[in-house]
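Here's a structure for you.
Only a single protein chain was left out; the remaining protein chains are all shown in position.
Chain naming follows the written order as A, B and C, and within any one chain the residues start at number 1.
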Amino acid sequence: MKRILLTGFDPFGGEQSNPSWEVVRRLDGLLIGDSHQIVSARLPCEFVNSLLILDAALRQHQPSIVICLGQASGRADISLERIAINVDDARMPDNAGAQPVDVPVVEGGPAAYFSSLPIKAIAQELHLNGIPASISQTAGTFVCNHVFYGLMHKASELTSIQRAGFIHIPYLPEQAVAHPGAASMSLEMVKTGILKVLESVLKTDKDLRIAGGATH
Amino acid sequence: MKRILLTGFDPFGGEQSNPSWEVVRRLDGLLIGDSHQIVSARLPCEFVNSLLILDAALRQHQPSIVICLGQASGRADISLERIAINVDDARMPDNAGAQPVDVPVVEGGPAAYFSSLPIKAIAQELHLNGIPASISQTAGTFVCNHVFYGLMHKASELTSIQRAGFIHIPYLPEQAVAHPGAASMSLEMVKTGILKVLESVLKTDKDLRIAGGATH
Amino acid sequence: MKRILLTGFDPFGGEQSNPSWEVVRRLDGLLIGDSHQIVSARLPCEFVNSLLILDAALRQHQPSIVICLGQASGRADISLERIAINVDDARMPDNAGAQPVDVPVVEGGPAAYFSSLPIKAIAQELHLNGIPASISQTAGTFVCNHVFYGLMHKASELTSIQRAGFIHIPYLPEQAVAHPGAASMSLEMVKTGILKVLESVLKTDKDLRIAGGATH
Partner (left out) sequence: MKRILLTGFDPFGGEQSNPSWEVVRRLDGLLIGDSHQIVSARLPCEFVNSLLILDAALRQHQPSIVICLGQASGRADISLERIAINVDDARMPDNAGAQPVDVPVVEGGPAAYFSSLPIKAIAQELHLNGIPASISQTAGTFVCNHVFYGLMHKASELTSIQRAGFIHIPYLPEQAVAHPGAASMSLEMVKTGILKVLESVLKTDKDLRIAGGATH
C-alpha cells in the first residue's frame, strides 16, 4: 500500500480553526483506489517548525504523493499553486513570533520550484464536478510558500516522492461570518474536492495543456 | 394556516439555473412552526412580467410574509437588502429584451421603501448558525430592485402582509466554476439560511439595533 | 452673481487630510461662467454638527446650486451619488464620538431623496474629458449619506436651491500610500473633474438617459 501524505496547518491570524487541518484530518486513513492510503499530518504555522514536522512525517510515512494544504483568506475557490519561491517575507509574525524578511527558505536553493502535481488536469476534474478551482501563480511569501518550497526542495532529493504540491483553500463559512464580504467554501465541498484532486493525480500521467495563466 | 410566499427568479445573464429559484422550489409546502406554510413562486427575470406574476401570487395565496430572492453574482454571503428605490436603470436587457433607463418602478410612488423584515435580527441569527450574511444598502437598479420596490409598494397597501423584503444570494458553486474568482455558497447552506431567516422573522417583534451600515 | 456652495469634510478614520476639503478649498471664490461664483464650506465629520454647519452656510450664502463632497476609501473614480436614504447606521463613531444605529436622519422624512444633479450628463462630460466617473446607487449610511439626505430635505423646502447632490471622490495618492492596493486620484484631476461637473450642471436642463445602473 502506497501512502499519500496530506498536511494541514494550525489556526493562525486569530482564527479558531484552520480549514486545511479540518479537511485533512477527516481524510486520514482513507483508501484511494486499492493501492493508496491517506495519512494526515498537522503542521504548526511557524517558519522553522513547520518544515521540521514535515520532514519527520516524510521520513516516517515514505509517501509517494504529498500535498500540503493551507488557508487563503479571501480566495473563493480551490487554488492550485503553480510555483514555490525561495523567499520568506512575512508581514506579520508566525505562531512562534518569527517574522523573517527577505530570507531564503533554503540558503543556496534554486529561485523556485514548480509543483509536480498535474494542476491543469486537476482543475478540469474539479470543474467537471462543479467545484470552483483555479491555478494560482503565487503562494505568497509566508509559511504556506515556505512549506511548499521546503517540500519541493525535499522532493527534488527523494526519488520516492512522485508528485508533490500545495493547495490553498477558502475560509469555512463559519469563519467568513467574522470577515464581512469574504468568500467561503463548505467543508463538505472542500473534502470532496481534495478526493477529486487525488483521483486526478493518480490517473494523470502527463498534465493537460489548458490555459490557466494570468495576464499579470 | 398562514402563508409565507417565497419567490425565486428564472435564470438570466447566460446562466443555466438561478440559485434563488433552486432554493425556493425546494422549500415549497414546508411548514414553519405549526402556524405557517411556505408557498413558492417563480418570477420571470423581466421588468413587466415579474410584477404581474408576483401580484397574481399575492392575490392567490394572501400571504402574511413575503420574501423575494435573487441571485447576486460576486457577492459572498446572504445579503439582506435594506431598501428598494423607485428607479429602473438597466445596463443590459431583461429576459424579454426590455432595458428601461431612469424610469420609475411606480410612477408617482415614493423614492424608496425600507424592508419590513427585521434584517439585523436575521443577520444575527444567521451568524449564530455559522452562515455568512450581511446588510446590503442597495439592491441595484435591475429586475431585483424592481420586484423589491413593487412588492413593498403593494405591501404598503395590503394590511394582510405583515413582513416583506428582498434577499440576494451568491452563485451556487457549480455556477462559480464558470466565473473564475467569484464567490459561491452551497445550496444546502442557502436553504438552511432561508429557514433560519423565517424562524427569525416569526420570533422577532421589534428588530435589534446592531450596526450594519456602510461608510459609503 | 449666483452662488454655488461646495462643501468638503474634515479628515476622519485616522487620515491626516480629507480630499473633499482639499479640493473644495482650492475652488473657493472661483467664477464659473459670468453668472456663478463658488463658495466653499468645511463640514465636521459629525452627524449632528455637519448639518448645523451646512444649514448655516445655506442661510449665509443662499446658493442656487449645492454639491457636497466626501471621501470614499477604496473607490477608484468620481462617484455621482444617485440617492440619499433616511437612515443613519454607523459602524464606527463619528469625530464627535456618536455612533447612531438605525436612526432616521430626519424623523418623519421620506425614505429617500434622489439627487437633483444631472448625474448622467455629468458622467458623460467627465468621460469625454478622460476622467473616470460612475453612478453610485448608495452613499452608505454614515455621515456622507446623512449630509446628503439633510441637504436634499432642505432643498425640498427651499425653492432657491435649483440643483443639489453629493459626490464621493477617491483617496489622494499620498493617502493611498498607507492603504496598500487602494485606488487613488490626483488632486489636480479631482479639481478639474469638479469644474467639469459644474459646467455640466449649468448647461444641462434635462438629464440624459444613459444606462448607469447596477444589476445588484
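Basically, a residue touches a chain if its C-beta (ideal position, glycine included) is under 8 Å from a C-beta of that chain, and two chains touch if they have at least 3 such contacts.
It should be emphasised that the depicted structure is a prediction, and the values quoted were computed from it without experimental measurement.
The chain not shown here makes contact, within the complete complex, with A, C. Only one residue from A:L6, A:V39, A:L58 or A:A72 touches the chain missing from this view: A:A72. Residues 76-77, 126-127, 130-134, 173-174, 176-177, 180-186, 188-189 of subunit C touch the missing chain (whole complex, contact as defined above).
The chain not shown here touches subunit A at positions 13, 70-73, 75, 82-83, 85, 87-92, 99, 101-102, 110-114, 120, 135, 137-142, 144-145, 168, 207, 209-216.
Following the convention adopted for this analysis, only the chains that are shown with their structure count from here on.
Chain contacts here run in a simple line, from one end chain through to the other with no loop closing.
Two copies of one chain, subunit A and subunit B, touch each other, and the residues they use overlap strongly: the shared fraction of interface numbers exceeds half.
With centres taken as mean Cα positions, subunit C sits 30 Å from subunit B. Taking the mean of the C-alpha atoms as each chain's centre, subunit A and subunit B sit 38 Å apart. Touching two or more other chains at once is no residue of subunit C.
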